[in-house]
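Please find one structure pasted underneath; my questions will follow.
Removed: one protein chain of the complex. Kept in place: all other protein chains.
This part shows subunit A:
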Amino acid sequence: MHIAEGFLPPAHAIAWSVASAPFVVHGVRSLTREVRENPESTLLLGASGAFTFVLSALKLPSVTGSCSHPTGTGLGAILFRPPIMAVLGTITLLFQALLLAHGGLTTLGANVFSMAVVGPWAGYAVYRVLRRYDVPLMVAVFFGAFVADLSTYCVTSVQLALAFPDPGSGFLGALGKFGSIFAFTQIPLAVSEGLLTVLVMRLLVQSSKGDLTRLGVFLAGKQARTRTVETETVSR
């Protein structure tokens, strides 16, 4: 789902960078405040970034028999919250562009917007809404990861359709073309990522309950509402 280096025309590359900038700046401010208040969190955030990088390198068996890799945005957003994920996602995408030649620097803004902004926010919103209504943790985790993955691909389709409108049917035709190509592989992959995220979370509940409690993962119902209000207040 990474848009390759040089794939977007300059105007599009700049426009997506501008669109991503407020979210990344907001994330940077949250991260800087967190590090100032708790200097030791630098190491935990670095570990979280490394975990996100490694997660995106895992090979995921897909229903079609081929392999792909999880975006990791859903799990990352549930564990570390979307503003932090905007920064960690940007760092991860920068490393992928320079260390793996995966993605690119001119397309970094577009990739950040789909994978580090829309994916985490959409997945986290679904997860948080479900938890507010006391939906079981694992069901909320599944739908959070599923929506995060799928929304990432939808945004990528829009980005490509805007850059390369179909000669016959324009933007909508191109959106249908890119969307249908992605749908064949990505809907099964989104289901796969949702299932994998549930399995990972189940193991984490058994082995790292302390870390998950500190990250606020277990909050539900009224507590979740309070947590959301607290998070929004702190963000401001």
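Just so it is clear, a residue touches a chain if its C-beta (ideal position, glycine included) is under 8 Å from a C-beta of that chain, and two chains touch if they have at least 3 such contacts; residues count from 1.
Just so it is clear, contacts and distances are computed from a predicted model.
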Protein name, per the UniProt record, of whichever chain is missing from view ("Carbon-monoxide dehydrogenase small subunit", "Cobalt ECF transporter T component CbiQ", "Cyclodextrin-binding protein" or "Lipid-transfer protein"): "Cobalt ECF transporter T component CbiQ"
Residue among A:71, A:106 or A:152 touching the omitted chain: A:106
Among A:97, A:122, A:147 or A:189, the residue in touch with the chain that has been omitted: A:97
Missing-chain contacts mapped onto subunit A: 2, 4-10, 13, 28, 31-32, 35-36, 39-40, 42-51, 53-55, 57-61, 75, 87-88, 91-92, 94-95, 97-102, 104-106, 160, 164, 166-169, 173-174, 176-178, 181, 195-196, 199-200, 202-204, 207-208, 211
